[in-house]
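Below are the structure tokens for one structure; questions will follow.
Here the complex is missing a single protein chain, while all its other protein chains stay put.
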Amino acid sequence: MNLRVNIAGVELKNPIMTASGTFGSGKDFVDYVDLNRIGCVVVKGVAKTPWPGNQPPRIAEAYGGILNAVGLQNPGVDAFCQDDIPFLRGFDTKIAVNIAGRTIDEYVEVAERLASADVDLLELNISCPNVKEGGVAFGVDPAMAEAVTRAVKAVAGQPLIVKLSPNVTDIAAIARAVEAGGADAVSLINTLLGARIDVHRRAFVLSTKQGGLSGPAIKPVAVRMVYQVARAVHLPIIGMGGIMTGEDAAEFLMAGATAVAVGTANLFKPTATMDILDELITFMQTTGVEDVNTLIGVVK
Amino acid sequence: MNLRVNIAGVELKNPIMTASGTFGSGKDFVDYVDLNRIGCVVVKGVAKTPWPGNQPPRIAEAYGGILNAVGLQNPGVDAFCQDDIPFLRGFDTKIAVNIAGRTIDEYVEVAERLASADVDLLELNISCPNVKEGGVAFGVDPAMAEAVTRAVKAVAGQPLIVKLSPNVTDIAAIARAVEAGGADAVSLINTLLGARIDVHRRAFVLSTKQGGLSGPAIKPVAVRMVYQVARAVHLPIIGMGGIMTGEDAAEFLMAGATAVAVGTANLFKPTATMDILDELITFMQTTGVEDVNTLIGVVK
Amino acid sequence: MCQESKTGRTHCTILSNEPLAEGVRELIFESPAMAASARPGQFVSVYCRHQGQLLPRPISICEIDRDNGRLHLVYACRGKGTREFADYRPGERVDVMGPLGNGFPLGAAGETNLIIGGGVGTPPLVELCKQLPGRKVVAVSFRSDPYLIERLALYGEVLVATRDGSVGVRGNAMKIVEDRGLTGTIFACGPTPMLRAVQAYAARRELPAYLSLEERMGCGFGCCVGCVTKIRDDGEAGFSYRKVCKDGPVFAAEEVIFS
Partner (left out) sequence: MCQESKTGRTHCTILSNEPLAEGVRELIFESPAMAASARPGQFVSVYCRHQGQLLPRPISICEIDRDNGRLHLVYACRGKGTREFADYRPGERVDVMGPLGNGFPLGAAGETNLIIGGGVGTPPLVELCKQLPGRKVVAVSFRSDPYLIERLALYGEVLVATRDGSVGVRGNAMKIVEDRGLTGTIFACGPTPMLRAVQAYAARRELPAYLSLEERMGCGFGCCVGCVTKIRDDGEAGFSYRKVCKDGPVFAAEEVIFS
């Protein structure tokens, strides 16, 4: 059985990736997961300098999902290079770095700093709903999305994935724009903007009022968008949004994704990535699929 | 305790409405629900002439929700006036008619036909994702939204609610446009576009591939949008999206809605409207709220 | 005991949930009210405990035990919901709503009736046979492991087919019917290809026939217009979409348009 897939020239041993921000840099998972079995670890968003993130509460429960307002708390690219790359290089898995920024220049600086670093892929996060300048403006405007992609691509030392926001009228238009800007792949979806009010306290649960909705609740939106984007661009797609089982992973592959990322499921089931990989293998065995690549985009 | 609320001059005995398309015209509910206790029954979408609707399968299960692709099957405005208005007028509840159309002219014709009919409110559906011409183009473009609102308002014999689509980058912009076009109220949200693939059959579950996601899974998106729209326009808001309990209803009121509509919950719990009303009353009692109007927009 | 009320959706106590065949179980639950009003060919909506799965699972009523206030369901463990049901134990509760739909038209019974079933289309035929007047010939088919045969045999001759030929004729129930040229008023429930064959056979032989259809449901009681099927009419299009849950699940064969 072949599980290997190829994202913009980088071969993953299997299509299971982690979704940025839900797996740290993997350190919290070594007790539960064999990191060597993960196709690619996508680390949490990294900015030029340390970001404090938002005030608590940062987490609210939603039906079949969670709302988060972490706000890209991170120790900055230097600390990342020093602490996390050596740790992850101790495992046989690919590394993708999710890049956060407030301006084109900030994104570019992080990419420049990483150009010589020992990582395999960059993921440009132009879709974080949780910081005012977390790229969300870039993610909802095709021209800005193209501009930031072009600028980062010019300095990138690794293939560039651009992560798309679902909070748009026409995600295909954004995908075409980042393709035009030189993206090597796209990943989607980031979280849906949502809010929750505590009716007893008469206040929003999250300190930021609104946050990002993730988890199984958003899966149908994600599958629809992956399908739309697969029809709009010629780039490999990393699909995510509520993946909980191997069949969920297969659903994204069939909709047109080349690989999938497991996000919120990691939070309440630390073995989620392994379980999903095992279930995907079982699904392929019982349905007679020899090569995972034959599932990609098979549903028209 | 006062439960009465006012939507554009129409007084509802309480803020519990039904969401269009999930309650028919109420006939299927008489065994389970006392229609006299519902603030306002919003009937399923009505077009100029009968619409057949989409091929089955029209329903797919999603985590914490459902996907539907009914496609506005309806018997046309004449049959509606003949069969449903007399039935509903047998109860002490307000009637709102959800209007479907493919062109501005079609919307206008239905509104004209209803101008002399014995109904209390019109709800202009410019946001049905399930028919190519089901108004979705009107719902995602501010200029078109304003134009169709203006045209229908010119002939409307009743206050006009415009129902907004959540599948947009900036719902506040659409709300401002329909306010400019003369809308008397807005209702939101309609369903989120989503899709589901049956991985065993390797095909979309719905005949139309994508459909509309509703149910508790979408509630955080709906609450966020109600809050945004409440800050953008001066119109009364009818909030909906995944309301399952009285506290959910209170959450929408606190976010800025004047009334709420119960949708998908009706499907798997036919007493949902009554249960939610009872729970809202209990919530008001235990938290010492004398007038439901004091909850509206209380969270800033 | 069931908490009977106007809720429609009621907590019912499970009395038994035993396997009948590989992947097929019989669930017996208590509900005097449902048992009192149920008719053959009606169904109930069974709800999952898993609160991510909100839709009803429509399951035909297999037997109505009015005396004891019980309903019997027979279901195949297929997807997430029915696999969940398989774990229920006696004494536990399950949410059920029903009875729903119109059931078979008992008044249409002929002198001879041809009862045709396939797989999990078989269960509703048990109560049908119990209540249907006239002579009954029953032709039923299964993938491999037949069930409910003895119960059906109480009411008429039962002819069995299996896809793998392990029991009875190799093939499906319509092969038996065609090979023997059976006639009578037809009542059928089973997979769509079988029902299509029943429709063609009934038309060819000019036999009255009633088909119990399946469709994915949103509500199960008529409000969502989710579960439609094409029914012939005089309109421009030649058909209109009717609800399987409320207008059906049983339709006269000549009205049904399989597409």
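Going by the order they are written in, the chains are A, B and C; count residues from 1 in each one.
Note that in this section contacts are C-beta pairs under 8 Å (C-beta built on N, C-alpha and C of every residue); 3 or more make two chains touch, one makes a residue touch a chain.
Every value quoted in this text rests on a predicted model; they were computed, and no experiment measured them.
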item: Candidate in contact with the missing chain, chosen from C:8, C:52, C:103 or C:184; value: C:52
item: Listed residues A:14, A:68 or A:228, member touching the removed chain; value: A:68
item: Chain not shown, touching residues in chain C; value: 49-52
item: Residue numbers in chain A that touch the chain omitted from display; value: 21-24, 28-29, 31-32, 44, 52-53, 55-61, 63-66, 68, 70, 73, 205, 215-216, 264, 266-271
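Here, only the chains that are shown with their structure count from here on.
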item: By mean Cα position, the chain sitting nearest the middle; value: B
item: Label of the chain whose CA centroid is most distant from the centroid of chain A; value: C
item: Distance from chain C to chain A - Cα centre to Cα centre, in angstrom; value: 46
item: Residue list for chain A, restricted to those that touch at least two other chains; value: 64, 216
item: Of all residues in chain C, the ones touching two or more other chains; value: 52
